[in-house]
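Provided herewith is a single structure, encoded as structure tokens, for subsequent inquiry.
The complex appears here minus one protein chain, its other protein chains still in place.
The block that comes next holds chain A.
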Amino acid sequence: MIERRSYTRRLIEVEIPILLIVVFAIAPYVWMILTSIKPQAELAVFPVQYLPKNATLDHYRDLIARTSFAGSLFNSLVIATGAVVLGLGVAVPAAYAFSRFRFRARTGLMTGFLVINMFPIVLLIIPLFLMMRNLGLIDTYLGVIIGHSTFSIPFAIWMLTSYFNAIPKDLDEAAMIDGATRMETIRLVVLPLILPGLITAGIYIFITSWNEYLFAMMLSGQAVRTVTVALQLFIGEFTVQWGLLTAGGTLIALPVTLLFLVVQKRLVGGLTAGAVKS
């Protein structure tokens, strides 16, 4: 009896609320995917038809063949990859220094990196736009990549610093006594040990850069238009091209979802690594 009652309670207090939250979160995605495989004729019928009668990939075909969406996908790929390379390239040495050396303004800088993340992006984007224009970087890959690094670098430094902190300093010292230079120590001993952190930080930068809209819109034009900006063009003033829009949305969400599944566990671990002595 007791078990029975506690199961009912569990159902009402835990499982049904969680189910509602999950449905609330996932329903738009499901609806998007369903819409993207409906033929044009079924899109606007009334009463609403949930499942497509004649599933089709026409919208995807149109999207690739008749619009510049494929080019945008490539642009996004270049920019996100570039953001990962630049972000990790700067964040790895910086995080190592924050973790291993005690220098003046160390805490100040770390706090600064945290505070930057709290600024509204609008605050950054106007001066950044002017700088990029003066440097002639508007509508170039590099321009957007640098724009994205304003949030990816601080984040990656924070995350990697906690990974580095989890590696005992004694290992660095042992390697240096064994005859390694500081760079060899980092390359041969420390980096292999934080490889999971490196992958996690890299994927995180990739995802945020891939999903980013505001910087991409301000800093790119025709030449390096990203998927997030391209997608928005399907929403016209008078008509919304639902088929193309949802097909594009699905294509954008796909790689990000896969990558996120890879890192989700580690992401939480990385944010708290070194917080307590294990």
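Here is the rule we use: a contact is a pair of C-beta atoms (placed from the backbone, for glycine too) under 8 Å apart; a residue touches a chain by one contact, two chains touch by 3 or more; residues count from 1.
We adopt the following convention: contacts and distances are computed from a predicted model.
With the options "Signal transduction histidine kinase", "Carbohydrate ABC transporter ATP-binding protein (CUT1 family)", "Transketolase" or "Thiamine pyrophosphate-dependent enzyme" in hand, the undepicted chain maps to the protein name "Carbohydrate ABC transporter ATP-binding protein (CUT1 family)" (source: UniProt). Of the options A:I64, A:M176, A:I199 or A:L214, the residue whose C-beta touches the omitted chain is A:M176. Interface note: of A:P17, A:G89 or A:P168, the residue touching the hidden chain in the full complex is A:P168.
The omitted chain makes contact with chain A at the following residues, 168, 170-171, 173-181, 184, 188-189, 192-193.
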